[in-house]
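As structure tokens, the structure follows; a few thoughts come after it.
Missing here: one protein chain of the complex. Every other protein chain is in place.
Going in written order, the chains are labelled A, B and C, and every chain counts its residues from 1.
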Amino acid sequence: MFVTVELTNDVLKDMHRCMVQIRRFEETAGKLMEDGKIPGALHLYVGEEAIASGVMAHLSKEDQITSTHRGHGHLIAKGGEFDRMFAELFGKATGYCKGKGGSMHISNMDLGMLGANGIVGGGPPIATGAAFSNKFRKTDNVACCFFGDGASNEGSLHEAANMAALFKLPVVFVCENNGFGEYTSQANHQAIVDVADRAQGYGMPGVIVDGMDAVAVFEGAREAIARARAGDGPTLLECKTYRFYDHVGVRGMGLSYRSDEEVEFWKKRDPIDQFEAKLREQNIMAEAEIQAVYEQVAAEIEAAVQFAEESPMPDPSTITEDVYA
Amino acid sequence: MFVTVELTNDVLKDMHRCMVQIRRFEETAGKLMEDGKIPGALHLYVGEEAIASGVMAHLSKEDQITSTHRGHGHLIAKGGEFDRMFAELFGKATGYCKGKGGSMHISNMDLGMLGANGIVGGGPPIATGAAFSNKFRKTDNVACCFFGDGASNEGSLHEAANMAALFKLPVVFVCENNGFGEYTSQANHQAIVDVADRAQGYGMPGVIVDGMDAVAVFEGAREAIARARAGDGPTLLECKTYRFYDHVGVRGMGLSYRSDEEVEFWKKRDPIDQFEAKLREQNIMAEAEIQAVYEQVAAEIEAAVQFAEESPMPDPSTITEDVYA
Amino acid sequence: MADQNNKPRQLTYVMAINEAIRTVMQEQPNAFAAGEDIGGAGGVYGYYNGIQEQFGTDRVYDTPISEKGIVGLGVGAAATGCRPILDLMFIDFMGECMDEVANQLAKMRYMFGGSATLPVTLLTMAGAGASLAAQHSQSLEAWLCHLPGLKVVMAATPADAKGLIIAAARDDNPVIVIMMKTLLALNGEVPEDSYATPIGKANIVRPGENYTIVTWGRMVHEAITAAEQLARSGLDAEVIDARSLQPFDTETVIASVRKTHRAMVAHEAVRYGGLGGEVAAQIQELAFDDLDAPVARVGAPFAPVPFSPVLESAYVPNAETIVAEVRSQLRIEG
Partner (left out) sequence: MADQNNKPRQLTYVMAINEAIRTVMQEQPNAFAAGEDIGGAGGVYGYYNGIQEQFGTDRVYDTPISEKGIVGLGVGAAATGCRPILDLMFIDFMGECMDEVANQLAKMRYMFGGSATLPVTLLTMAGAGASLAAQHSQSLEAWLCHLPGLKVVMAATPADAKGLIIAAARDDNPVIVIMMKTLLALNGEVPEDSYATPIGKANIVRPGENYTIVTWGRMVHEAITAAEQLARSGLDAEVIDARSLQPFDTETVIASVRKTHRAMVAHEAVRYGGLGGEVAAQIQELAFDDLDAPVARVGAPFAPVPFSPVLESAYVPNAETIVAEVRSQLRIEG
């Protein structure tokens, strides 16, 4: 059996920092978009930070993930650096994708982050391929595939899940169920309540955890990832969560697809607030230490935004570069 | 509630005749193919007759079905006429598709047979559309979607099943699980034993019946179809079956993908033999009456083959006809 | 309602789409609309705003994110008496449902010997220019036009957006209506009544004497701008909005080239393998002796659409690209 990551205080602190990093990155990105500095579409991860933090606590750089259109949080948790991330969102030459990808394709192969994806359901077959590769190359690495409740209705997930179970591949399908695909509620896109109910139909375990609780995610992911590393095949790990901002951008479009009460209900369960309350309660981090994290992260972000702002735009002559190896 | 079809002696006799018709049609088609009279690929339904017969016993012409590459049996059970069927297989102008479709696209809209399909998994979204239409047009018709165990791994089935359950559409997904997709056994294409296990993940019932027993299929279909007509949504009805001939054509390719023992085991469970044994046992049909069916069917087939042989080939000038309405 | 000064009514492209869908839903009791987020949300680009409210949840359906499912739903429903209006948010998602589009929707009638009729209207959004990167910015009309059984139209103006959608919905064949995301805010004259823009008929949007530009979609406007610039060099370019890409109005194009003797095809899609090749090939086939110069082509370079605005704006062909190409084709200096 593989040694799994234990939930030490250091791990808890790392998860906290990670959530704060994601939150601040996203809030900053949202503002920069509203200020017209970030072009295109921006899908923010605010509210869902516990999932990326809890899962990625188990992964090394050699483990891979596939992400979604809502991918910044996954990249940050996988070790992505703010400066190159902001630079990418700005469309700068110094960005992770040299400005060619932007938010929806942000990625870094060296960190095992096989890309945000503009195609809903684009990730699962690719994650399955990475897991196949891990097994084929006789490594003990695992691939984690993030996807939404909306994405769970795409055929790609079905095909990938079946294949992963059949070949007993080291992959974890992490469903970030935030109750909506864009503006369509889960009740309006599927007749089931738990996406995890689909696991059995592929011959893999389906596990449900509270996606607003980083520790619950951590524990769920620990088991699933251990199973994958041990060669026992995939798991469908469903994390119940909520996004605090709109589907795209920051503010709602004036649409009434979510009631104020619903939003308030979930905001009370803010994954960071809850986590910090526990950290304080259990004397793992004092208030000052927590505040120090925010200050450090704020400084990092400020520097990164400056880096991005000062970075050069890509040269138009590079348009036809990077098409072929 | 809708009145369902009761299992009267007449219905049993109809089912018997239907199975014999399919068997004889397929055997004849196989021979004609070997004689070089039928071009292209022919996927025979021999061994699986109980399914088409048992399900179609409940359907009227206004109910629809979608079929597969193995579609002759479905069309016969839905009321397809031998002469136009053979003519189509021969590529004649008098065929159901004027010779343009052939075996893999044989169809008849007037009979509610929305086509064999050369694309594995092509049927489910179309059947779901027909079911949608039934509901939209406020009819009480139902659509039955036939698909194989191999097809169950296509994304199209996933998307269709989810949508059908969500919209509570009058459709029955009939899985003809013959244990193989071409030459690949079920164990080599999915990690589950029962395709019906997938039903729960869409929020619909999954039911397993003996696909070699027309009465068992009839009863399973009765409930599923009644549910659909009543507006209670789809059912996944899995019928365990076996094909007696090769995946395509008649004889095996010399491949050892199925053991002789396995084939023998299933041939002992021949759906027609078993059914006739019961008919005799329960004095529903005497031997002579059974034999008369074979004779009538043989005569029908002979006449139909003659019709097909004597029919004209389509005129090459028709190539660009029927592309647009 | 006609406006008070009795001037022809102006409408944005997005509102013209909206009005067209409402018109179709009114005219055709068996029409229903299905697509992702078109119901409660009115569609991500808003062209479904208010339509579910008006026609009810029995006529306008939010679907799961299941493009194969959506197109298959349309095929099955159309074959059994409905007239579906399907929504494929971005043409880039065509890859998800290409089997249903290419192998079922386009071919069913033919494979069935003419017995199936598939009055499906499929609306989808194409084009670059919104910093949406490689998977949300494509122009894939060439894939669709190569498929017998489909009709394909592309709307360059609010009036045509309305007219082509209505024409598509009245047509008994599957028609794919490609709309342009960068034109959504464009204002134009749009008649209030119900009318169909004939499918198969190109539109001469700027008559001219000695040069022909055949184009479609957003590029129609770029071509007009280019024509104005070229006028200063003494070139009087005729701009033809092909509008219907399948069937294609070869006749109008050839008549123009016989008059002008020089031609270009311009589209936003990647140049290599784009429909421009087909059109250029047709022109030289049918008007070879009339041509004073090779038929020129303008299209995007051979790369996916880049995200960064500086790259994207250099990538997407526009009026300057057209003018530059004409100058080099005709060896006109500066």
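What we mean here is this: a residue touches a chain if its C-beta (ideal position, glycine included) is under 8 Å from a C-beta of that chain, and two chains touch if they have at least 3 such contacts.
Please read these numbers as outputs of a predicted model, since none were measured by experiment.
Looking at the complex as a whole, the chain kept out of the display touches A, B, C. Among C:Q28, C:N103 or C:Q229, the one in contact with the hidden chain is C:N103.
Which of A:A52, A:L166 or A:C239 touches the hidden chain is settled by the complete complex: it is A:L166. Of the candidate positions A:Y96, A:F244 or A:F307, contact with the unshown chain belongs to A:Y96.
Between the chain not shown and the residues C:Q52, C:Q135 or C:S244, the one that touches is C:Q135. Within the whole complex, the absent chain has one touching residue among A:R23, A:H58 or A:H105, and that is A:H105.
As for the chain not pictured, it touches chain C at residues 92-96, 98-103, 106-107, 110-111, 133-135, 140, 142-143, 145-149, 246, 248, 269-270, 272-282, 284-286, 288, 291, 293-297, 302-304, 306-307.
For chain B, the residues in touch with the chain missing from this view are 39-41, 91-92, 97, 99-102, 104-105, 117-122, 150-151, 153-156, 181-184, 188-190, 253, 255, 257, 313-314, 316, 318-320, 323. Chain A residues in contact with the hidden partner, per the touch definition given at the top, are 64, 66, 95-101, 105, 107-110, 114-115, 117-119, 122, 124-134, 136-137, 143, 155-156, 159-160, 162-163, 166-167, 321-325.
As a convention for this text, only the chains that are shown with their structure count from here on.
In this assembly, B is the chain whose CA centroid lies farthest from the centroid of chain A. With each centre defined as the average position of its C-alpha atoms, the distance from chain A to chain B rounds to 45 Å.
Distance between chain B and chain C, defined via averaged C-alpha coordinates, is recorded as 41 Å. Annotation for chain C: residues 63-64, 66-69 touch two or more other chains. Annotation for chain B: residues 155-156, 159, 162-163, 166 touch two or more other chains.
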